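Note that one protein chain of the assembly has been removed; the remaining protein chains are unaltered in position.
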Amino acid sequence: MPKPSSFRSRLYEIIFKADTPAGKAFDVILIGIIVFSVLVVMLDSVRQFHERFAPLFNALEWGFTILFTIEYVARLYCVQQPLKYAKSFFGVVDLLAILPTYLGILFPATHYLLVIRILRVLRVFRVLKLVQYLGEARSLLLALRASSRKITVFLVSVLSLVIILGSIMYVIEGEENGFTSIPRSIYWAIVTLTTVGYGDISPQTPLGQALSSIVMILGYSIIAVPTGIVTVEMSRTTNKKVLTRTCPVCSSEGHDADAIYCKYCGAKL
Amino acid sequence: MPKPSSFRSRLYEIIFKADTPAGKAFDVILIGIIVFSVLVVMLDSVRQFHERFAPLFNALEWGFTILFTIEYVARLYCVQQPLKYAKSFFGVVDLLAILPTYLGILFPATHYLLVIRILRVLRVFRVLKLVQYLGEARSLLLALRASSRKITVFLVSVLSLVIILGSIMYVIEGEENGFTSIPRSIYWAIVTLTTVGYGDISPQTPLGQALSSIVMILGYSIIAVPTGIVTVEMSRTTNKKVLTRTCPVCSSEGHDADAIYCKYCGAKL
Amino acid sequence: MPKPSSFRSRLYEIIFKADTPAGKAFDVILIGIIVFSVLVVMLDSVRQFHERFAPLFNALEWGFTILFTIEYVARLYCVQQPLKYAKSFFGVVDLLAILPTYLGILFPATHYLLVIRILRVLRVFRVLKLVQYLGEARSLLLALRASSRKITVFLVSVLSLVIILGSIMYVIEGEENGFTSIPRSIYWAIVTLTTVGYGDISPQTPLGQALSSIVMILGYSIIAVPTGIVTVEMSRTTNKKVLTRTCPVCSSEGHDADAIYCKYCGAKL
Partner (left out) sequence: MPKPSSFRSRLYEIIFKADTPAGKAFDVILIGIIVFSVLVVMLDSVRQFHERFAPLFNALEWGFTILFTIEYVARLYCVQQPLKYAKSFFGVVDLLAILPTYLGILFPATHYLLVIRILRVLRVFRVLKLVQYLGEARSLLLALRASSRKITVFLVSVLSLVIILGSIMYVIEGEENGFTSIPRSIYWAIVTLTTVGYGDISPQTPLGQALSSIVMILGYSIIAVPTGIVTVEMSRTTNKKVLTRTCPVCSSEGHDADAIYCKYCGAKL
């Protein structure tokens, strides 16, 4: 927290906290501007709108950029460690939200700046982070982190499976049926195993259809594995009622509600 | 409940309750008429049937409207607070079920009235609400409501993901491959992430196919998150129901919701 | 069980039981013949094979029919109550497995007899029923039966949803985009909500694509509901270790492993 120097600490409270009326209002207005600015980027990409409203969109874009720049500077000003904030995930996202417009002056506007602009949508999470969803988001993340190893094993298995299945289909179906290379056949295997099924490449030979039937049933069945992993982990996290407690010694998180000592370093919580 | 004035309270019991034979019969007949009237609206929209049976459909539609009008008036008559009923969810649905036909006299029949007519299907829930499914529906709703915050976090994450992924694909694939604008690319990202996969827009460049492979595997894996959330919540809701029963004789716990006798001592619960 | 009259009871043991070597051999041979006969029906429907091997397929078909007829008669002979067997589910399936071929003499062979022939595949379950999979199949069925009410509520909700969504899309997209009638639009809504996504009908207008995006995310999320229902029910069934115990008084099933008295009628188990 910053030193209690009147203005700066007041600003800090408005921008970074959500429990005062001013802080809440700031969050609601900010989230509105973010959503509106993302909408403008999206609509600007539609040819008909771009042709008719290009000057308006440009003006709005500059308006958002100036607003976000003021906000970015204010954030830098009121935090204790500006560098640490600037290097943090949300600090980088905040910078990326304003950079493309300024870069657009130097370089001719390219498509690539568009994507960076759209990253503004991530700023919504900064606001979400501050309010009552914090606990829910954390318990979701904890469950996913706790199951990350099992999910890695699962993903490596799925990747090996689609590489092998894709190669077999490349040999069975061949170039004349759209399986022009192994990477493309692997793309098909992923489309099929994940039950997406575009239909842009589909097996034509009876043998290929038989094999892809097996792939489908496999994909249909093994979706149970990530589901099972996450469900079990979530049920454990939820039942344990993990509090937002952090070990004062080793900074580890995820301690049980009834824990008295840190399970990693033995320090008193 | 209304005052015990003979006819009105008798009507109330028939229409709003389901435990008397008359009330049950009323529900069964009503559900039959609702389903039949929805079927007529559906068939009327098929060109061949409309051309051949238009007068019949029209007559049936008026028949249903008159029946539902009588029912609506009867409901208004026998409840204690007619205004409160009229403003309730089912009161509005009941009104919407009869309004389109009357409006059709004043205005030329448009497509839009059709959709309002089809809302009649919601009236089925009014009947379901009254019978034995009440408990099941309630426990489903409780589980969903309890997990609504986690689901909100999940939906905001998914929306941010498809916005970012859609924008990246818009830049990678470009207009020549069907990704004509960011909103359309976001539509594609949703089609892919949810594993629907129409195939009306599908990536053509190798890089686009590689990215969409990642989107698919992502969509395939993160479906585990809502599933996990709802499963854990349901398991909690269900377990709670089991625990609230204790045998009056042997004080044993953990009896099923449908148990009539204690499974340990045979005493009546 | 039949009276211990030498041959008949021996036959009964071979055909209906699986714990003797003869009974096991009979099951394995029967399952082989069933699978082979289903394969023949399937291959016979392929034009190229039919043109070349029609006489062979016909001969095989008669062979299977005669074998299954002998088996059917043997089953009728060795059970205590032949009529009860003939009326049971598997009794009807056994009869349907042989009837089409005989009917083919009287009537010219139609497509419809093919489907009846393919029902033979259900006979596999008769054999499965006898072996070690009994317990697993039963616990699956128990879990599904216990959750049948919740699933009904879920299915009615899904049906109402697709009817309403289909009608709205019919109005939004109209006949020119393939949504030619409400039933067809409902078909589209089911294809989309269940994340199948054929792509034979897909929204063309921006509004239609926006609505269908919502339908997809809805479909992607609510799949969690049946999954949650079945998982919770299964976990309860599995944890309780339901034995194959039946109440001697009221014939109710699904009693807990530690139950001493029937929970429905209070009788000693």
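Labels for the chains are A, B and C, by order of writing; each one numbers its residues from 1.
Keep this in mind: a contact is a pair of C-beta atoms (placed from the backbone, for glycine too) under 8 Å apart; a residue touches a chain by one contact, two chains touch by 3 or more.
The structure presented is a predicted model; accordingly, all values stated were derived computationally and were not measured.
Student: So which of the visible chains would the left-out chain be touching?
Tutor: When the full complex is considered, the omitted chain touches A, B, C.
Student: Where does chain C touch the missing chain, residue by residue?
Tutor: Considering the whole complex, chain C reaches the absent chain at 38, 41-43, 45-47, 111-112, 114-115, 118-119, 121-122, 124-125, 128, 132-133, 136-137, 139-140, 143-144, 151, 154-155, 158, 183-184, 186-187, 190-191, 193-200, 219, 223, 226-227, 229-231, 233-235, 238.
Student: List the residues of chain A that touch the chain left out of this view.
Tutor: Looking at chain A, the ones touching the missing chain are residues 149-150, 152-154, 156, 159-160, 163-164, 167-168, 170-171, 174-175, 180-183, 186, 192, 195-199, 202, 206, 209-210, 212-213, 216-217, 219-221, 223-225, 227-229, 231-232, 235-236, 255-256, 258-268.
Student: Counting contacts across the full complex, list the positions on chain B that touch the omitted chain.
Tutor: Residues of chain B in contact with the hidden chain: 195-199, 227, 231.
Simple rule for what comes next: only the chains that are shown with their structure count from here on.
Student: By count of C-beta pairs in contact, what is the leading chain pair?
Tutor: Result of the pairwise contact count: B-C comes out on top.
Student: Measuring from the mean C-alpha position of chain B to the mean C-alpha position of chain C, what distance in angstrom results?
Tutor: Taking the average C-alpha coordinate of chain B and of chain C, the gap between them is 28 Å.
Student: Provide the C-alpha centroid distance between chain A and chain C, rounded to the nearest whole angstrom.
Tutor: Averaging C-alpha atoms per chain gives centres 42 Å apart.
Student: Would you give the residues of chain C that are in contact with at least 2 other chains, written as numbers and ranges?
Tutor: In chain C, the residues touching two or more other chains are 195-199, 227, 231.
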